[in-house]
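Take this structure, written in C-alpha coordinates, and hold onto it; I'll ask about it next.
A single protein chain has been omitted from the complex, and every remaining protein chain is retained in its original position.
Residue numbering begins at 1 within each chain, and the chains themselves are lettered A, B, C and D in the order written.
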Amino acid sequence: MLLARVVGAAVATQKNEKLHGTKLLLVQPLDLEGRDRGGTVMAIDGVDAGVGDRVLLVQDGKAAMQTLGKGLAGVDAAVIGVVDAVDLPGGGA
Amino acid sequence: MLLARVVGAAVATQKNEKLHGTKLLLVQPLDLEGRDRGGTVMAIDGVDAGVGDRVLLVQDGKAAMQTLGKGLAGVDAAVIGVVDAVDLPGGGA
Amino acid sequence: MLLARVVGAAVATQKNEKLHGTKLLLVQPLDLEGRDRGGTVMAIDGVDAGVGDRVLLVQDGKAAMQTLGKGLAGVDAAVIGVVDAVDLPGGGA
Amino acid sequence: MLLARVVGAAVATQKNEKLHGTKLLLVQPLDLEGRDRGGTVMAIDGVDAGVGDRVLLVQDGKAAMQTLGKGLAGVDAAVIGVVDAVDLPGGGA
Partner (left out) sequence: MLLARVVGAAVATQKNEKLHGTKLLLVQPLDLEGRDRGGTVMAIDGVDAGVGDRVLLVQDGKAAMQTLGKGLAGVDAAVIGVVDAVDLPGGGA
(Lines give C-alpha, C1' and ligand atoms only; values in the text may rest on other atoms or scores of the structure.)
Protein backbone atom coordinates (compact mmCIF):
# COMPACT_ATOMS: atom_id res chain seq x y z
CA MET A 1 0.00 0.00 0.00
CA LEU A 2 1.09 3.55 -0.63
CA LEU A 3 0.43 6.93 0.89
CA ALA A 4 -1.36 9.07 -1.67
CA ARG A 5 -3.33 12.27 -1.99
CA VAL A 6 -6.71 12.61 -3.68
CA VAL A 7 -6.34 15.15 -6.51
CA GLY A 8 -9.58 14.78 -8.43
CA ALA A 9 -12.31 12.55 -9.72
CA ALA A 10 -13.38 11.10 -13.04
CA VAL A 11 -16.71 10.44 -14.69
CA ALA A 12 -17.20 7.38 -16.85
CA THR A 13 -20.70 7.03 -18.25
CA GLN A 14 -20.11 4.02 -20.47
CA LYS A 15 -18.70 1.69 -17.89
CA ASN A 16 -19.16 -1.90 -16.99
CA GLU A 17 -22.59 -2.22 -15.35
CA LYS A 18 -21.14 -3.65 -12.16
CA LEU A 19 -19.33 -0.36 -11.55
CA HIS A 20 -22.48 1.76 -11.40
CA GLY A 21 -22.67 3.68 -8.16
CA THR A 22 -18.95 3.65 -7.44
CA LYS A 23 -16.87 6.83 -7.21
CA LEU A 24 -13.69 7.05 -9.28
CA LEU A 25 -10.88 9.04 -7.64
CA LEU A 26 -7.66 10.33 -9.13
CA VAL A 27 -4.90 9.85 -6.58
CA GLN A 28 -1.25 10.88 -6.51
CA PRO A 29 1.12 8.53 -4.65
CA LEU A 30 3.40 10.38 -2.20
CA ASP A 31 6.72 9.80 -0.49
CA LEU A 32 7.14 10.34 3.26
CA GLU A 33 7.92 14.02 2.73
CA GLY A 34 4.67 14.53 0.87
CA ARG A 35 6.24 14.86 -2.57
CA ASP A 36 4.80 13.24 -5.69
CA ARG A 37 6.00 9.70 -6.32
CA GLY A 38 5.35 8.45 -9.84
CA GLY A 39 2.23 9.18 -11.83
CA THR A 40 -1.39 9.58 -10.83
CA VAL A 41 -3.62 6.52 -10.77
CA MET A 42 -7.37 5.96 -10.67
CA ALA A 43 -8.94 4.20 -7.73
CA ILE A 44 -12.37 3.34 -6.44
CA ASP A 45 -13.32 5.21 -3.28
CA GLY A 46 -13.89 2.86 -0.34
CA VAL A 47 -14.02 5.41 2.49
CA ASP A 48 -15.77 8.55 1.17
CA ALA A 49 -12.51 10.45 0.72
CA GLY A 50 -12.38 13.97 -0.68
CA VAL A 51 -9.97 16.05 -2.72
CA GLY A 52 -6.93 16.95 -0.63
CA ASP A 53 -7.21 13.99 1.73
CA ARG A 54 -4.09 11.93 2.42
CA VAL A 55 -5.14 8.35 1.92
CA LEU A 56 -4.09 4.71 1.94
CA LEU A 57 -4.06 3.28 -1.60
CA VAL A 58 -4.17 -0.40 -2.49
CA GLN A 59 -3.13 -1.50 -5.97
CA ASP A 60 -4.19 -5.13 -6.33
CA GLY A 61 -7.33 -6.53 -7.87
CA LYS A 62 -8.29 -8.95 -5.15
CA ALA A 63 -7.66 -6.38 -2.42
CA ALA A 64 -9.58 -3.61 -4.16
CA MET A 65 -12.56 -5.83 -4.84
CA GLN A 66 -12.59 -7.19 -1.29
CA THR A 67 -12.87 -3.61 -0.08
CA LEU A 68 -15.92 -3.02 -2.21
CA GLY A 69 -17.72 -6.21 -1.31
CA LYS A 70 -18.08 -9.39 -3.23
CA GLY A 71 -19.91 -9.34 -6.52
CA LEU A 72 -18.61 -6.02 -7.72
CA ALA A 73 -16.86 -5.58 -11.00
CA GLY A 74 -13.21 -5.86 -11.76
CA VAL A 75 -11.14 -3.00 -10.38
CA ASP A 76 -7.49 -3.08 -9.38
CA ALA A 77 -7.08 -0.06 -7.08
CA ALA A 78 -8.99 1.38 -4.15
CA VAL A 79 -8.71 4.00 -1.43
CA ILE A 80 -9.21 2.09 1.81
CA GLY A 81 -8.39 4.66 4.50
CA VAL A 82 -7.82 8.31 5.30
CA VAL A 83 -4.43 8.69 7.01
CA ASP A 84 -4.47 11.01 10.02
CA ALA A 85 -0.91 10.69 11.21
CA VAL A 86 2.41 9.13 10.31
CA ASP A 87 4.84 8.38 13.13
CA LEU A 88 8.51 8.11 12.17
CA PRO A 89 10.64 7.75 15.31
CA GLY A 90 13.84 8.16 13.34
CA GLY A 91 12.81 11.46 11.73
CA GLY A 92 10.84 12.43 8.60
CA ALA A 93 7.24 13.57 7.96
CA MET B 1 -6.28 1.68 -12.82
CA LEU B 2 -4.90 4.00 -15.42
CA LEU B 3 -6.29 6.45 -17.92
CA ALA B 4 -5.50 5.20 -21.43
CA ARG B 5 -6.42 5.73 -25.05
CA VAL B 6 -7.44 3.01 -27.48
CA VAL B 7 -4.99 3.07 -30.38
CA GLY B 8 -5.77 -0.11 -32.26
CA ALA B 9 -6.78 -3.72 -32.16
CA ALA B 10 -5.15 -7.09 -32.66
CA VAL B 11 -6.23 -10.33 -34.23
CA ALA B 12 -5.14 -13.65 -32.74
CA THR B 13 -6.50 -16.66 -34.57
CA GLN B 14 -4.66 -19.37 -32.66
CA LYS B 15 -5.72 -18.38 -29.19
CA ASN B 16 -6.89 -20.24 -26.17
CA GLU B 17 -10.42 -21.47 -26.89
CA LYS B 18 -11.85 -19.63 -23.91
CA LEU B 19 -10.90 -16.33 -25.54
CA HIS B 20 -13.01 -16.82 -28.64
CA GLY B 21 -15.42 -13.95 -29.13
CA THR B 22 -13.44 -11.41 -27.14
CA LYS B 23 -12.03 -8.24 -28.70
CA LEU B 24 -8.35 -7.46 -28.16
CA LEU B 25 -7.55 -3.75 -27.91
CA LEU B 26 -4.20 -1.98 -28.02
CA VAL B 27 -4.25 0.79 -25.44
CA GLN B 28 -1.77 3.52 -24.59
CA PRO B 29 -1.66 4.60 -20.93
CA LEU B 30 -1.83 8.40 -20.50
CA ASP B 31 -0.87 10.95 -17.88
CA LEU B 32 -3.32 13.66 -16.76
CA GLU B 33 -2.19 15.96 -19.58
CA GLY B 34 -3.02 13.29 -22.16
CA ARG B 35 0.59 12.43 -22.96
CA ASP B 36 1.82 8.87 -23.44
CA ARG B 37 2.90 7.15 -20.25
CA GLY B 38 5.01 4.04 -20.80
CA GLY B 39 4.39 1.50 -23.54
CA THR B 40 1.23 0.23 -25.17
CA VAL B 41 -0.48 -2.82 -23.67
CA MET B 42 -3.10 -5.24 -24.89
CA ALA B 43 -6.43 -5.49 -23.11
CA ILE B 44 -9.73 -7.23 -23.53
CA ASP B 45 -12.60 -4.89 -24.33
CA GLY B 46 -15.26 -4.88 -21.62
CA VAL B 47 -17.31 -1.86 -22.74
CA ASP B 48 -17.35 -1.80 -26.56
CA ALA B 49 -14.71 0.92 -26.77
CA GLY B 50 -13.41 2.23 -30.09
CA VAL B 51 -10.17 3.67 -31.41
CA GLY B 52 -9.61 7.15 -30.00
CA ASP B 53 -11.69 6.63 -26.86
CA ARG B 54 -10.20 7.63 -23.51
CA VAL B 55 -10.72 4.65 -21.26
CA LEU B 56 -10.23 3.16 -17.82
CA LEU B 57 -7.68 0.33 -17.92
CA VAL B 58 -7.30 -2.40 -15.29
CA GLN B 59 -4.10 -4.43 -15.19
CA ASP B 60 -4.74 -7.34 -12.85
CA GLY B 61 -5.81 -10.84 -13.70
CA LYS B 62 -8.58 -11.26 -11.19
CA ALA B 63 -10.03 -7.84 -12.02
CA ALA B 64 -9.89 -8.34 -15.78
CA MET B 65 -11.52 -11.74 -15.57
CA GLN B 66 -14.22 -10.52 -13.20
CA THR B 67 -15.11 -7.90 -15.81
CA LEU B 68 -15.59 -10.54 -18.44
CA GLY B 69 -17.63 -12.90 -16.36
CA LYS B 70 -16.66 -16.07 -14.60
CA GLY B 71 -15.46 -18.98 -16.66
CA LEU B 72 -13.53 -16.99 -19.21
CA ALA B 73 -9.91 -17.60 -19.96
CA GLY B 74 -6.89 -16.10 -18.35
CA VAL B 75 -6.34 -12.46 -19.22
CA ASP B 76 -4.63 -9.81 -17.13
CA ALA B 77 -5.87 -6.52 -18.57
CA ALA B 78 -9.25 -5.09 -19.57
CA VAL B 79 -10.91 -1.85 -20.58
CA ILE B 80 -13.74 -1.40 -18.08
CA GLY B 81 -15.02 2.12 -18.81
CA VAL B 82 -15.04 5.03 -21.23
CA VAL B 83 -13.97 8.18 -19.39
CA ASP B 84 -16.07 11.24 -20.20
CA ALA B 85 -14.58 13.80 -17.86
CA VAL B 86 -11.76 14.29 -15.40
CA ASP B 87 -12.22 16.86 -12.67
CA LEU B 88 -9.04 18.27 -11.09
CA PRO B 89 -9.95 21.10 -8.69
CA GLY B 90 -6.31 22.05 -8.25
CA GLY B 91 -5.65 22.45 -12.01
CA GLY B 92 -4.60 20.08 -14.79
CA ALA B 93 -6.49 18.29 -17.59
CA MET C 1 -1.03 -8.34 -21.69
CA LEU C 2 1.95 -7.69 -23.89
CA LEU C 3 2.98 -8.50 -27.41
CA ALA C 4 6.00 -10.78 -27.30
CA ARG C 5 8.09 -13.08 -29.47
CA VAL C 6 9.04 -16.64 -28.60
CA VAL C 7 12.85 -16.83 -28.60
CA GLY C 8 13.53 -20.20 -27.03
CA ALA C 9 12.58 -22.83 -24.52
CA ALA C 10 13.87 -24.14 -21.22
CA VAL C 11 14.13 -27.56 -19.64
CA ALA C 12 13.60 -28.01 -15.92
CA THR C 13 13.86 -31.61 -14.77
CA GLN C 14 13.61 -30.97 -11.04
CA LYS C 15 10.37 -29.06 -11.00
CA ASN C 16 7.24 -29.06 -8.95
CA GLU C 17 5.34 -32.23 -9.85
CA LYS C 18 2.26 -30.30 -10.92
CA LEU C 19 4.28 -28.75 -13.77
CA HIS C 20 5.10 -32.05 -15.45
CA GLY C 21 3.99 -32.05 -19.07
CA THR C 22 3.98 -28.30 -19.50
CA LYS C 23 6.26 -26.52 -22.00
CA LEU C 24 8.39 -23.63 -20.77
CA LEU C 25 8.93 -20.86 -23.33
CA LEU C 26 11.36 -17.97 -23.26
CA VAL C 27 9.59 -14.91 -24.61
CA GLN C 28 10.77 -11.39 -25.39
CA PRO C 29 8.20 -8.61 -24.89
CA LEU C 30 7.98 -6.25 -27.90
CA ASP C 31 6.84 -2.71 -28.58
CA LEU C 32 4.52 -1.93 -31.49
CA GLU C 33 7.46 -1.54 -33.86
CA GLY C 34 8.65 -5.04 -33.02
CA ARG C 35 11.64 -3.91 -30.95
CA ASP C 36 12.63 -5.54 -27.67
CA ARG C 37 10.90 -4.09 -24.61
CA GLY C 38 12.58 -5.01 -21.33
CA GLY C 39 14.05 -8.40 -20.55
CA THR C 40 13.05 -11.90 -21.54
CA VAL C 41 10.63 -13.80 -19.32
CA MET C 42 9.63 -17.43 -18.99
CA ALA C 43 6.07 -18.48 -19.66
CA ILE C 44 4.05 -21.64 -19.90
CA ASP C 45 2.83 -22.41 -23.42
CA GLY C 46 -0.97 -22.39 -23.65
CA VAL C 47 -1.36 -22.46 -27.45
CA ASP C 48 1.41 -24.63 -28.90
CA ALA C 49 3.50 -21.65 -29.98
CA GLY C 50 6.89 -22.02 -31.64
CA VAL C 51 10.14 -20.07 -31.81
CA GLY C 52 9.65 -16.91 -33.87
CA ASP C 53 5.91 -16.64 -33.27
CA ARG C 54 4.51 -13.28 -32.18
CA VAL C 55 2.34 -14.02 -29.19
CA LEU C 56 0.07 -12.63 -26.51
CA LEU C 57 1.70 -12.86 -23.07
CA VAL C 58 -0.11 -12.72 -19.73
CA GLN C 59 1.86 -11.97 -16.58
CA ASP C 60 -0.45 -12.70 -13.67
CA GLY C 61 -0.73 -15.85 -11.61
CA LYS C 62 -4.47 -16.25 -11.65
CA ALA C 63 -4.66 -15.57 -15.39
CA ALA C 64 -1.82 -17.93 -16.26
CA MET C 65 -3.26 -20.73 -14.17
CA GLN C 66 -6.75 -20.22 -15.55
CA THR C 67 -5.30 -20.72 -19.01
CA LEU C 68 -3.82 -24.04 -18.05
CA GLY C 69 -6.86 -25.39 -16.31
CA LYS C 70 -7.62 -25.72 -12.64
CA GLY C 71 -5.43 -27.91 -10.52
CA LEU C 72 -2.15 -27.07 -12.17
CA ALA C 73 0.79 -25.73 -10.27
CA GLY C 74 1.69 -22.18 -9.53
CA VAL C 75 2.90 -20.26 -12.54
CA ASP C 76 2.65 -16.52 -13.16
CA ALA C 77 3.05 -16.16 -16.92
CA ALA C 78 1.58 -17.86 -19.98
CA VAL C 79 1.37 -17.52 -23.74
CA ILE C 80 -2.36 -17.45 -24.50
CA GLY C 81 -2.50 -16.57 -28.20
CA VAL C 82 -0.58 -16.28 -31.46
CA VAL C 83 -1.05 -12.77 -32.86
CA ASP C 84 -1.71 -12.68 -36.60
CA ALA C 85 -2.27 -9.00 -37.15
CA VAL C 86 -2.15 -5.67 -35.38
CA ASP C 87 -4.34 -2.86 -36.69
CA LEU C 88 -3.29 0.69 -35.83
CA PRO C 89 -5.49 3.18 -37.69
CA GLY C 90 -3.29 6.09 -36.63
CA GLY C 91 -0.09 4.53 -37.99
CA GLY C 92 2.56 2.20 -36.56
CA ALA C 93 3.24 -1.54 -36.98
CA MET D 1 9.16 -11.04 -0.95
CA LEU D 2 11.65 -8.40 0.04
CA LEU D 3 13.84 -7.72 3.01
CA ALA D 4 12.70 -4.49 4.65
CA ARG D 5 13.08 -2.47 7.82
CA VAL D 6 10.22 -1.08 9.89
CA VAL D 7 10.64 2.70 10.05
CA GLY D 8 7.36 3.87 11.51
CA ALA D 9 3.64 3.47 11.78
CA ALA D 10 0.55 5.26 10.52
CA VAL D 11 -2.84 6.03 11.99
CA ALA D 12 -5.94 5.98 9.83
CA THR D 13 -9.14 6.72 11.71
CA GLN D 14 -11.49 6.84 8.72
CA LYS D 15 -10.77 3.47 7.26
CA ASN D 16 -12.71 0.60 5.88
CA GLU D 17 -14.43 -1.09 8.83
CA LYS D 18 -12.81 -4.44 8.13
CA LEU D 19 -9.41 -2.92 8.88
CA HIS D 20 -10.24 -1.98 12.48
CA GLY D 21 -7.77 -3.53 14.88
CA THR D 22 -4.94 -3.92 12.40
CA LYS D 23 -1.60 -2.14 12.78
CA LEU D 24 -0.27 -0.16 9.81
CA LEU D 25 3.53 -0.18 9.48
CA LEU D 26 5.77 1.95 7.30
CA VAL D 27 8.53 -0.25 5.93
CA GLN D 28 11.61 0.50 3.85
CA PRO D 29 12.70 -2.25 1.43
CA LEU D 30 16.44 -3.05 1.70
CA ASP D 31 19.13 -4.58 -0.46
CA LEU D 32 21.44 -7.30 0.88
CA GLU D 33 23.86 -4.71 2.19
CA GLY D 34 21.10 -3.08 4.24
CA ARG D 35 20.77 0.00 2.03
CA ASP D 36 17.44 1.51 1.05
CA ARG D 37 15.91 0.03 -2.09
CA GLY D 38 13.14 2.14 -3.60
CA GLY D 39 10.54 4.01 -1.60
CA THR D 40 8.79 3.24 1.66
CA VAL D 41 5.54 1.29 1.57
CA MET D 42 2.74 0.69 4.02
CA ALA D 43 2.00 -2.82 5.24
CA ILE D 44 -0.22 -4.55 7.75
CA ASP D 45 1.65 -6.08 10.66
CA GLY D 46 1.28 -9.86 10.77
CA VAL D 47 3.97 -10.68 13.36
CA ASP D 48 4.00 -7.88 15.96
CA ALA D 49 7.07 -6.22 14.48
CA GLY D 50 8.55 -3.04 15.90
CA VAL D 51 10.46 -0.04 14.60
CA GLY D 52 13.98 -1.06 13.61
CA ASP D 53 13.17 -4.72 12.99
CA ARG D 54 14.41 -6.30 9.78
CA VAL D 55 11.40 -8.02 8.29
CA LEU D 56 10.01 -10.10 5.45
CA LEU D 57 7.59 -8.06 3.33
CA VAL D 58 4.97 -9.48 0.97
CA GLN D 59 3.43 -7.24 -1.68
CA ASP D 60 0.48 -9.11 -3.10
CA GLY D 61 -3.16 -8.86 -2.16
CA LYS D 62 -3.96 -12.51 -1.86
CA ALA D 63 -0.81 -13.20 0.15
CA ALA D 64 -1.31 -10.27 2.52
CA MET D 65 -4.93 -11.17 3.17
CA GLN D 66 -4.09 -14.84 3.71
CA THR D 67 -1.66 -13.75 6.41
CA LEU D 68 -4.37 -11.86 8.23
CA GLY D 69 -7.01 -14.53 8.04
CA LYS D 70 -10.01 -14.83 5.80
CA GLY D 71 -12.70 -12.21 6.00
CA LEU D 72 -10.43 -9.26 6.53
CA ALA D 73 -10.49 -6.27 4.30
CA GLY D 74 -8.54 -5.62 1.15
CA VAL D 75 -4.87 -4.96 1.75
CA ASP D 76 -1.98 -5.63 -0.60
CA ALA D 77 1.09 -5.71 1.66
CA ALA D 78 1.98 -7.35 4.96
CA VAL D 79 4.93 -8.03 7.23
CA ILE D 80 4.98 -11.80 7.67
CA GLY D 81 8.26 -12.45 9.48
CA VAL D 82 11.13 -10.96 11.48
CA VAL D 83 14.41 -11.91 9.83
CA ASP D 84 17.12 -13.01 12.25
CA ALA D 85 19.88 -13.97 9.87
CA VAL D 86 20.80 -13.95 6.21
CA ASP D 87 23.30 -16.53 5.01
CA LEU D 88 25.18 -15.74 1.80
CA PRO D 89 27.87 -18.37 1.15
CA GLY D 90 29.34 -16.37 -1.69
CA GLY D 91 29.80 -13.19 0.37
CA GLY D 92 27.58 -10.22 1.22
CA ALA D 93 25.56 -9.25 4.31
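FYI, a contact is a pair of C-beta atoms (placed from the backbone, for glycine too) under 8 Å apart; a residue touches a chain by one contact, two chains touch by 3 or more.
Predicted model only: the values in this text are computed from it and were never measured.
Interface with the hidden chain, as seen from chain D, comprises residues 1-3, 31-32, 37, 46-49, 56, 58-68, 78, 80-90, 92. Take chain C: the residues that touch the chain left off the picture are 7-16, 18-19, 24, 26, 39-43, 51, 60-62, 64-65, 73-77.
Keep in mind that, in the parts below, only the chains that are shown with their structure count from here on.
For the pair chain B and chain C, the distance between C-alpha centroids works out to 19 Å. For this pair, chain C with chain D, the centres built from the Cα atoms lie 31 Å apart. Residues of chain D in contact with two or more other chains: none.
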